[in-house]
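Left out: one protein chain. Kept in place: all the others.
To keep things simple, chains are lettered A and B as they appear, and every chain counts its residues starting from 1.
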Amino acid sequence: MQSADPMLPQAARVESVRRETHDTLTLQVSPLAGEFQRFQPGQFSMLYVFGVAELPISISGDPETCPPQSYTVRSVGQATAALVAHQPQAWLGVRGPFGRGWPMQQARGRDLVVIAGGIGLAPLRPVLYQAFRHRGDYGRVILLYGARSPEDVLYRQELRRWEQQPNTQVLTTVDYGGLNWRGNVGVVTTLFRRVRLEPAQTVALVCGPEIMMRYVALELERRGVEQKNIYLSMERNMKCGIGLCGHCQFGPAFTCKDGPVFSYDQLEPWLNKREI
Amino acid sequence: MAKQSRSGNRSHPVVLRRDDLDRLIGLLLQRGFAVIGPTVRDGAIVYDRIDALAELPAGWTDSQGPGNYRLERREDKALFGYASSPASWKRFLNPPTQRLLQIERRGDTYELQADTEAAPRYAFLGVRACDLTAIALQDRVFIGGPYRDPGYQKRRASLFVVAVNCGAPAATCFCASMGTGPAATSGFDLLLTELIDGEHRFLVQTGSDAGAELLDQLPHRPAEPADLASADALLAHAAAAMQRSLQGDGIKDLLYARAEHPRWQQVATRCLACTNCTMVCPTCFCTSVEDTSDLHGAAQRWRKWDSCFTESFSYIHGGSVRTSIAARYRQWLTHKLASWWDQFGSSGCVGCGRCITWCPAGIDLTEEVRALREPEVEADRHGH
Partner (left out) sequence: MAIENLEVVLRQHPFLQDLDPQHIATLVSCTSNRSYGAGEYLCREGQQADLFYLLREGGVALEVHLPQGGGVRIATLHEGDILGWSWLIAPYKWRFDARVIERVRALALDGRCLRTKCEEDHELGYQLLKRFAHLIERRLTATRLQLMDVYGSQKGSTGAKR
């Protein structure tokens, strides 16, 4: 249960670890006592690595089969490297879930167009779990996924499974194909030509590097999807996750509590201003 | 249920003699409060622990200007004859360094312990109207949102506030144009107005039952019309003596729209990103969390004041978002004057002028706002 002191982590343990790629790992985490608070797709937790740091990590698992709770982490610096080095039985501190998640309610009865870039697929995976668990609640499901190279493609088995779902399209592309890749090559925006969008019916959920999200949003707009139906998950420096440290501000919004998911009409005035 | 005291409430102010203020301090100490008040130290009037009236800055005033602070002797022995201190009251309610938790290794697991240290019960003596507003603004941040800071909540709940109306604004003050002073209107237990025409005395009004109850323990007499007239004149004089103003009309939309205004580049040629302004500002609240560990298997998490002027403030993998000083200055000013409206429903600035006084480059935000109101003209790009 969330403690009365929002800066006090809940003690947890890594139950299992799944290596996704050469630098990315999914940790399955369970509380030592009590329960984790149920999360919404798109929310994140602050994960505390003893003596090292606390990091905001998106929850990448299925809200309905929690615990254990999944976190997919890519090693890019000292703190993430420490997390990625965690073995089963390793101890962890967890605070959360925090933030505003994906608009699953608004998307009911409409087409879910999910566009992911790189590790951006991790915070979107809970959306797909929920959509396929309650398939009848949503219209068509289209997943467009771009990765750096074939070695960086996440959740391969699940991608194949999701492809088999009714009324569902899954298209994957890589920036660099290498010698043996037999699939699409090109940035994720090139996949748009391959799907038929019904703009008025579409709720688009986008997650990936900020540059990628800007171009994808432009592409969606070009294809007639209204700004208020496009959602992006933003990323900023976070020290507390609860709107008190001030670090995560993006314009007037606190990424940790007004986001990380924002609608494009809220973001658009700020996204192309430099150094906001 | 506490009774509403008849003496000292808003419609019945009373008068306290100068020396009886010492008894007020004594009473507070007796009741276990740590009394924080103004005192002279290191060439400045600072807020710190005091035990007696004798420690107050009798006969001192401050002369302030952009990048300039100096103590000067007054001709009288006024106890509160100065404007503002270098640091504000926020360092007591939201300390610069706080230990959040300790984590100790126990075999293959770790034990978490939040800091439950009892905070001292503070009584602030001499809080200006601007700083009262600042405390209220920080209340909104720390205990008015979906997540509350338990430490701040504790310190705030036990706080006793003796406010003081302002009679001598500094040259850098602009509370009048911000609507936050010079008269204090709320947020205090007791409000003093120091009168030194004739007998050296204080007009006292209560702002709470706790204040009224304390006042009842002190010798006082009802205020006479002359006392009230004196107090009104003092405040009127203070309001008229303001040398600066900040035009707040439409400031939010203006700053949002002028993110690319050349003035930001201009101020960046002067700003050193030294973070002084954020340290002295009574409403700035940004903090960071640091992790430490020792060799014996124990780690700690510390909350420390931070500033949006540091380059690492906005760091995400690969680099910081706000690398230029122009962007960082813009972030601070825009947050303070514009975003605060969207976040907390008011301006984040209380017009205390500390940032102007304590900026080594003498940057004056009222001047910056004036410049930003100018339309973006090509000529500005050359720094004219």
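As a convention for this text, contacts are C-beta pairs under 8 Å (C-beta built on N, C-alpha and C of every residue); 3 or more make two chains touch, one makes a residue touch a chain.
Remember, predicted model here, so these are calculated numbers, not experimental data.
For the chain missing from the display, the contacting residue among A:P9, A:P68, A:P103 or A:G118 is A:G118, taking the whole complex into account.
Contact with the chain not shown here comes from a single listed residue; of A:Q10, A:Q28 or A:T80, that residue is A:T80. Mapped onto subunit A, the footprint of the missing chain covers residues 23-24, 44, 55-58, 60, 71-77, 79-80, 117-120, 122-123, 146-148, 152, 173, 175, 177-179, 181-187, 189-190, 193-194, 207-209, 211-212, 215, 235-238, 248, 255-256, 260.
Convention: only the chains that are shown with their structure count from here on.
Remark: subunit A and subunit B have CA centroids separated by 40 Å (rounded to whole angstrom). Subunit B contributes residues 100-101, 103, 105, 108-110, 112, 114, 141-142, 145-150, 256, 259-260, 285-289, 291-293, 299, 301, 303, 306, 308, 313-318, 321-324, 327, 331, 335, 338-339, 342-343 to its touches with subunit A in the complex. Note for the complex: subunit A touches subunit B at residues 3-9, 11, 32, 48, 50-54, 76-77, 80, 89, 91, 93, 235-237, 239-240, 242-247, 249, 251-252, 254, 257, 269, 273-276.
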